[in-house]
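First up is the structure itself, then whatever we jot down about it.
A single protein chain has been omitted from the complex, and every remaining protein chain is retained in its original position.
Chain nomenclature is as follows: A, B and C, assigned in order of appearance, with residue numbering initiated at 1 for each chain independently.
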Amino acid sequence: MKLNWGMIGGGEGSQIGPAHRLGALADGNFSLVAGALDADAKKGRAYAQRLGVAPDRAYGDWREMLAAERDREDRLDLVTVATPNSTHFEITKAFLEAGFHVLCEKPMTMTVEEGEEIVRVSRASNRICAVNYCYSAYPMVREMRHMVATGQVGKVRLVVTNFSHGHHGNAEDADNPRVRWRYDPAMAGVSGQFADCGIHALHMASFVVGDQVDRVSADFASTIPSRMLEDDAMVNFRMTGGTVGRLWTSSVAIGRQHGFDIQIFGETGGMRWASEQPNQVFYTPVGERTQIMEKGESGLSDEAARLSRVAIAHPEGFPLAVANIYVDLAAAIRGELRDGLPLAEDGLRSMAAVHAAVASAKADGAWVDARPPMFR
Amino acid sequence: MKLNWGMIGGGEGSQIGPAHRLGALADGNFSLVAGALDADAKKGRAYAQRLGVAPDRAYGDWREMLAAERDREDRLDLVTVATPNSTHFEITKAFLEAGFHVLCEKPMTMTVEEGEEIVRVSRASNRICAVNYCYSAYPMVREMRHMVATGQVGKVRLVVTNFSHGHHGNAEDADNPRVRWRYDPAMAGVSGQFADCGIHALHMASFVVGDQVDRVSADFASTIPSRMLEDDAMVNFRMTGGTVGRLWTSSVAIGRQHGFDIQIFGETGGMRWASEQPNQVFYTPVGERTQIMEKGESGLSDEAARLSRVAIAHPEGFPLAVANIYVDLAAAIRGELRDGLPLAEDGLRSMAAVHAAVASAKADGAWVDARPPMFR
Amino acid sequence: MKLNWGMIGGGEGSQIGPAHRLGALADGNFSLVAGALDADAKKGRAYAQRLGVAPDRAYGDWREMLAAERDREDRLDLVTVATPNSTHFEITKAFLEAGFHVLCEKPMTMTVEEGEEIVRVSRASNRICAVNYCYSAYPMVREMRHMVATGQVGKVRLVVTNFSHGHHGNAEDADNPRVRWRYDPAMAGVSGQFADCGIHALHMASFVVGDQVDRVSADFASTIPSRMLEDDAMVNFRMTGGTVGRLWTSSVAIGRQHGFDIQIFGETGGMRWASEQPNQVFYTPVGERTQIMEKGESGLSDEAARLSRVAIAHPEGFPLAVANIYVDLAAAIRGELRDGLPLAEDGLRSMAAVHAAVASAKADGAWVDARPPMFR
Partner (left out) sequence: MKLNWGMIGGGEGSQIGPAHRLGALADGNFSLVAGALDADAKKGRAYAQRLGVAPDRAYGDWREMLAAERDREDRLDLVTVATPNSTHFEITKAFLEAGFHVLCEKPMTMTVEEGEEIVRVSRASNRICAVNYCYSAYPMVREMRHMVATGQVGKVRLVVTNFSHGHHGNAEDADNPRVRWRYDPAMAGVSGQFADCGIHALHMASFVVGDQVDRVSADFASTIPSRMLEDDAMVNFRMTGGTVGRLWTSSVAIGRQHGFDIQIFGETGGMRWASEQPNQVFYTPVGERTQIMEKGESGLSDEAARLSRVAIAHPEGFPLAVANIYVDLAAAIRGELRDGLPLAEDGLRSMAAVHAAVASAKADGAWVDARPPMFR
């Protein structure tokens, strides 16, 4: 039986909505049966119906949806929250408390306190609160995690990761509302580019290394003067096990499209992965030649094999990484919580790191504890 | 309302089955409601049910499926044929004649005569017979076609395309039945590698250039001596408008994974696309620098925009190219037949080219008419 | 003591002249002491002097140079012939007969008969006649030859090589005299692009595989109609040991800059090298991952190590490949003839292959013997 799925946000023309729908539907695990898809109630209702949602479950608003769905027999198995950042906390918390499993977009919350609250609520309600760090669900990212875990690069000395694009590099476009809010503290919170893209990189560093970020030292810049929040940031960090981290994120790196990559350097080998060519890993055992690993090649880990859908060198892209999150969510909902699914704890850690980086940047690069208080 | 979809072949563990299911489901246009998925009736029935097909529509055999489905009220809107090549003709013909729309895997038939028959049946029955030349549905391939059609490279002088991999390069593996049949005329017909992979490249040449192959001169080789059919082929061709074509296909090119690419050289520009990085086109206007075009960039054609699902530089891969075929099939079934959907006529042309290339190779490279008799 | 070096052609503004001077001087083996550098006697004399040649050895003409140099005490140890193709035979023959060692640019001659004559004269005079197939002197090309010779890819089944650029793709430029002569039989002989670039690729196939081309089947095209000779050619070939060959060469491939590459596919592995990134080889042992080999890495053959000049990953380029030819020429002149230096026999084989390909193209792709009569 298909699981019942509902969606909040991700309306027509939204950026991430299509990836969620492709992701949830692709493997036949979920049916879209309810939604409050748009800030504009009318548009949201109409669009939901065009997507096949029954009129009575095509809502104008998430509160309406919550009220109507909480007591249905055929209640939702999963709610995806793909609205703007500032609404994530409230919506996610409300649905968790009402007993729904939730997949929340990143960043999960705006503050550390909210993050801790979501962790608590999720634990108390015994509901899954996943966070859409979808890059971690690429088969070859799972493979890297497996390689670190099984010692194929030795103890990790260094992780270097970038998430830099140039899509906000045009000053003439800076006052365009679709861009502007991202650098306005009133709407975006304490951080611009780091909270938007940097946290994907930070999560991936932890995910692949299998360790947590302890402290950070940051240098933020607003290269377009009208911006109050940073559009470029360098964050150095240290992990619990001693790994040195370097993370550069930018939105003014004109010419870079989706410049998210990660390099892992351990005692006995190095690896490199880039999101624009996600089906390969370049792996170099120390003293040997670099090898090109391919998604779908024989001999990969069970995780990588399980999450790969077509034959070697048939590229699989971003929507299928999102689909892999839904695959693992379906399993989790059915009772099998697999290693690797990003959860509220991960969302919380990101928030703590964002706030620590902001504090460090303000303190001229001083090292700041990046752990959430509840995990210290 | 979702369209009713049935599948023949593509059973558990099959190579292409998952791509069809992802492709058909991803956009919510189709529901998988019937299937005869496996050569082994029992396995096929069980697997269909695990995929959510109702027991009474989980068939052991395509004839059983045809008999049961032809008179249902909630009859199938589309049947996909993803069985081994030699069965395509019989199954496709039977379903078309029974009034079903069909998506047939390539090669559509084994002989030119069968190909002409399918074209006739499809026309007579007024049913869509599409052929899964799925690479043509990548957004950036559509963009190239559009660029040629709108004169952005001028008259095309030359098209150079390769589809060469190394997955059958291991002689020790040559007697493995999963590999062996491909080079055995009893099972594979008149051609091995050219009929298997080369025809994708040939179709793409026609698709992008917007012209047909008139004649061919071929050099075939069986580099592993036990093979009766070619595992490497070079096919030179000429198109109706005079374009010169060069097509190399190999299955013993060890180190190449999915080496399918195409280069178009016209009077005022050149282009290059490769299937392992399908979201870019390298475009060089004559006398200018090479430009990197990206799927999702602003200013692309409506076709490319329509078939792209996530933001620029978020890679989209093979399963979504297949999904694009299903998008256009859904539209066609609903009455809007769009330019670009590969049809029985394309499947027939491929067969004619395969037989012409075989004849040419046997005649030491003599030039042979590659047009199906019915189109001369 | 430095060797005395003289140069014919390669005047100011010539394309290949600078590479010869860099090549000859770089390692301190040669001094430029004489030259007839230009078709224009006055310009040639002046330029030679600006390059440090003494006035009495700055000649206006190669005949003058031959007459003056043949009886000097401090006679030339080596004469480089870098004039247009049609003059190579006459000049090279005259200098060999006068007892000079010669490095002749490619193509060595215009006809097979002339080629055989040069071989005979070189043998009779016991002088070295080298031909500037300079790409064969890249360290990583030597490494590939070594790998084939030592069985690291097994028996070579297939060699695929391209030398295709787009620099003559602009029809408006086709009547520019600097381009035009190349496609005019009166000046260029029987072949255009194949004789100009294709023979580098053909030589490299033989060089790396360690075998000779036996027969060819060619398809030539003049994609710019005013051209009498081909600007695009596909040449299939077979080597003595059975290796299948495929060679594409074009000058209208707009967007390709210096598209010279080679792929070798053997029973137990494959390799790929490209002239635009000459310091790497991609090597795939059958059933294993592709490895990136780097010039300068430890463990390479003596040949590759000897011809590499700076540390790993410090790129070395085209002029140093030419310099490597001069390194081996210096050694040969001093008495040590090393394996790998391209000689008159290689120049002759190229000419025979050119004429065979032309004959095949005229005969619609018929297979033609490509061996020089004297080697049959």
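Basically, contacts are C-beta pairs under 8 Å (C-beta built on N, C-alpha and C of every residue); 3 or more make two chains touch, one makes a residue touch a chain.
Bear in mind the structure is a predicted one, so any value in this text is a computation, not a measurement.
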item	value
Contact partner of the left-out chain, one of A:55, A:177 or A:287	A:287
On chain C, residues whose C-beta touches the chain left out of the figure	1-2, 15, 18-19, 21-22, 25-28, 32, 51-52, 165, 167, 257-258, 275-279, 294, 309-320, 323
Touch list for chain A against the chain that is not drawn	153, 157-158, 160, 164, 166, 169-171, 217, 219, 221, 223-224, 232, 234, 236, 244, 246, 248, 250, 252-256, 263, 265-267, 269-272, 282-284, 286-287, 290, 364-367
Touching residues on chain B - with respect to the absent chain	289-294, 297
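Operating definition for what follows: only the chains that are shown with their structure count from here on.
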item	value
Residue-number overlap at the chain A/chain C interface, same or different (half cut)	same
Chain closest to the middle [Cα centroid of all protein chains]	B
Distance from chain C to chain B - Cα centre to Cα centre, in angstrom	42
For chain A paired with chain B, centre-to-centre distance based on mean C-alpha positions, whole Å	35
Distance from the mean Cα position of chain C to that of chain A, given in whole angstrom	54
For chain C, residues contacting two or more additional chains	290
